[in-house]
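Here's the structure, in structure tokens; my notes come after.
A single protein chain has been removed from this complex, and every other one stays in its place.
The letters A, B and C name the chains in turn, as written, and every chain counts its residues from 1.
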Amino acid sequence: MSIYNLPIISQEEAGRRTHKLVLRAPELAGACAPGQFVHVLCGTYHDPLLRRPISVHNADVKEGTITLLYEVKGRGTALLAAKRPGEYANVFGPLGQGFKLPNTCGSPILLLGGGIGSAPLYFLARRISETVGCQTSTFMLGAQNCDSMVCREEFAALGPDIRLATDDGSLGCRGFVTELFAEYLASSESSTPPLVYACGPTPMLKAVALIANKHNLPCQVSLEAKMACGVGACMSCVVRVKDGGGEKYVRCCKEGPVFDAKEVVW
Amino acid sequence: MSIYNLPIISQEEAGRRTHKLVLRAPELAGACAPGQFVHVLCGTYHDPLLRRPISVHNADVKEGTITLLYEVKGRGTALLAAKRPGEYANVFGPLGQGFKLPNTCGSPILLLGGGIGSAPLYFLARRISETVGCQTSTFMLGAQNCDSMVCREEFAALGPDIRLATDDGSLGCRGFVTELFAEYLASSESSTPPLVYACGPTPMLKAVALIANKHNLPCQVSLEAKMACGVGACMSCVVRVKDGGGEKYVRCCKEGPVFDAKEVVW
Amino acid sequence: MVAENNRLKTEIAGISMKNPVMVASGTFGFGREYADFINIEELGAIVTKGTSLLPWPGNPPDRIAETPAGMLNAIGLQNDGVESLISEKLPWLRQFDVAVIVNVVGKTLDEYAEVARRLDGVPGICGLEINISCPNVKEGCIAFGTDAGMTAAVVGSVKAATKLPVIPKLSPNVTDIAAMAHVCEDSGADAVSLINTLMGTSIDAETRTFRLANITGGLSGPAIKPVALRMVWQAAGAVSIPVIGMGGISCAQDAVEFMLAGASAVQVGTANFINPNAGPKIARGIDDYLARHNFEHVKDIVGAVKSNNL
Partner (left out) sequence: MVAENNRLKTEIAGISMKNPVMVASGTFGFGREYADFINIEELGAIVTKGTSLLPWPGNPPDRIAETPAGMLNAIGLQNDGVESLISEKLPWLRQFDVAVIVNVVGKTLDEYAEVARRLDGVPGICGLEINISCPNVKEGCIAFGTDAGMTAAVVGSVKAATKLPVIPKLSPNVTDIAAMAHVCEDSGADAVSLINTLMGTSIDAETRTFRLANITGGLSGPAIKPVALRMVWQAAGAVSIPVIGMGGISCAQDAVEFMLAGASAVQVGTANFINPNAGPKIARGIDDYLARHNFEHVKDIVGAVKSNNL
């Protein structure tokens, strides 16, 4: 874990208000695992002040690059999106606990992404196929509409089974990714229960977690929280989790951002 | 006087830490007079917060452009220097009282500039020659060293008599521009006293004013002050001037930045 | 044009305004300098530069210093005095269809009262804002605003000297802003405005000198917005007279936040320096907000922040 000033190799639009940023980062590319994030400095002086947490969308160890896929939401991401090749991005990481990869390929693997939440699932799917060797992930991706469905082709290239849902039906089914999930469970003939990985807005993750918990499926979710330090020092980013009979706050940046859906108090 | 979002035509280095910025500004080019300034927004959000006052270095009515010549001193000018053609500079102006041009060409005209203070003298010399028709301005330009002597060739193209002084003697005489001025007065054989125009750091202006006042020469100086509004509303930028028998504060941005050297309380 | 929009019409302490967006004292002169740039009739009200009984020379320069997302000022209330206001500034301002509130300063109780008395009945004035909070004048002034007894005395004597609505402007440099607002209400204030600047300083490390000749100055701009918003929320919770909110407002969203916190109107200060058109733009932006969120009138958002479920 170190602080890096990374040269920007490319920055391109990858959908509505969504940018893909490729950074030269040989050390970081080797160090980071799917589900981990980096903490990105977006401004020049003191406004905006804080770094922005962004998941690793891809790490290419051979090329020595990492890719971030992010949506322009507010002031920090707008400044990040204005940076050009030749400039630098100051980041530190890798941070947090990533997704636990399956040990074997026995179970079907479901990757559920909502909106820009799909970003880290690409790296996850690649690592599952490269290191564990499983090729049969099923992607279920949701978005508001066709335009905001990010990197569909990229995902399609990773796995043949890709199912889409949009709020307005402009692409795939009309509805939510949770409906695709429920449908899958209803129609699945597989005897082995699937491993579920989900990332997206909290209401979606909650819905997914409730379904997964009901069916007693192993389910990992990547949560978002407002972060200051990103390293576990400030207690800003807490998530409520179960603690024996009670509950407690743990740090999203340190104990997370990936949590077992059963542990989280939704 | 209006607020403009001006397209940047070019931005080039014009000496050590000095930049020349050309803006497309047909209306402003026609409206501004030598010695006036514009108020430039340098940052994107709230840090740095205030606009920066910069004199008009040149206004080309035909081309519809204005040129700013500025030194990178702190955070605002650093951000301005990072802007590229294709981007915009938000400015308002023209602001303040500029130099009073001579009515006729009877007197020799001395233009004294110290460091980046030389910037507005270029526009002034051009206007004097274009509108009054006088060709015989003498430039006396001072700088720390050769590298920080800005736009020497540009000035030379306007008038054959250009005298230089640097603190370290790396160009022209070793010494201050005030010494050139004193020397000129000592050796001048002209019977008509010169008109003096000066712009530069306050200690230099003070020295020039004292000499000019001693010889009872008409002398206009362009002063600097910390400015917030730039339009006369906030009383931030005051300069102490004589007021009958007493003294008072007047606004550098509104009653100045050009003052009669005799009026200023040095 | 927003000026004719019923949705934004606001009345505070008997002062009618086209919209709830005023420009703050000391940041807009007497309107004249900005009239070249913008249509000042699009403003809810103009609050003038602080005006004293006799002319005040103000502090020596440097009077300002930039700070992160803010600025310090120590103008020292340079102004030409109340008679110049009456004979020169107000006649010019009367040409315009915009409410004018005069900001009043003094070094003694009597001075405050006397300025108020002279302004009573002068045409073209809608109200008096009583500056008991400027941190940049050596004698008086801030002492009034940080002491409950003094505050009560100033408000009381100004009230007695005028029929105009009286709006004390609170200092944020106090432990308990709600208590200060309460004292003003009890003393007969028709509204309160807040916040004035936070007292601060700036040092130049290279020269080892203070950046302001006055040593300390008042901090304004976006940097102070969180403190201002908190104080407006506390003051609004403590009084039933209207609260006018300010401190770091630079866009319509900021203004809406102050109104949600309980301000019936807002003032825009430092933002005028960055964008002379900030006031009218904010008024239009509030209107857009009301439309987008289906509010019938701007008063419907005053104090409408939901208290969190804890």
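Throughout what follows, contacts are C-beta pairs under 8 Å (C-beta built on N, C-alpha and C of every residue); 3 or more make two chains touch, one makes a residue touch a chain.
A quick note: this is a predicted structure, and the numbers were derived from the prediction, not measured.
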Quiz item: Considering the complete complex, which visible chains touch the unshown chain?
Solution: A, B, C
Practice problem: Based on the whole complex, identify which of C:17, C:53 or C:69 touches the chain you can't see. | Solution: C:69
Exercise. Using the touch definition up top, pick the residue from C:54, C:160, C:203 or C:291 that touches the left-out chain.
Key: C:203
Exercise. Can you work out which residue in C:25, C:173 or C:187 touches the chain that's missing from view?
Key: C:173
Practice problem: Could you list which residues of chain A touch the chain missing from the display? | Solution: 1-3, 41, 46-51, 92, 225-240, 248-249, 254
Self-check item: Residues from chain B at the interface with the omitted partner, ascending
Solution: 45-47
Exercise. Mind listing the chain C residues that contact the chain we can't see here?
Key: 60, 67-70, 72, 146, 173-176, 198-203, 205, 208-210, 213-217, 219, 221-227, 229-230, 233, 248, 253, 256-257, 260-261, 289, 301, 304-308, 310
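Everything that follows uses one rule, which is that only the chains that are shown with their structure count from here on.
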Quiz prompt | Chain contact topology (line, ring, star, complete or other) | solution = complete
Quiz item: At what distance in angstrom does the C-alpha mean of chain C lie from that of chain A?
Solution: 47
Quiz item: At which residue positions does chain B touch at least two other chains?
Solution: 46-48
Quiz prompt | Junction residues of chain C, two or more chains touched | solution = 68-69, 222
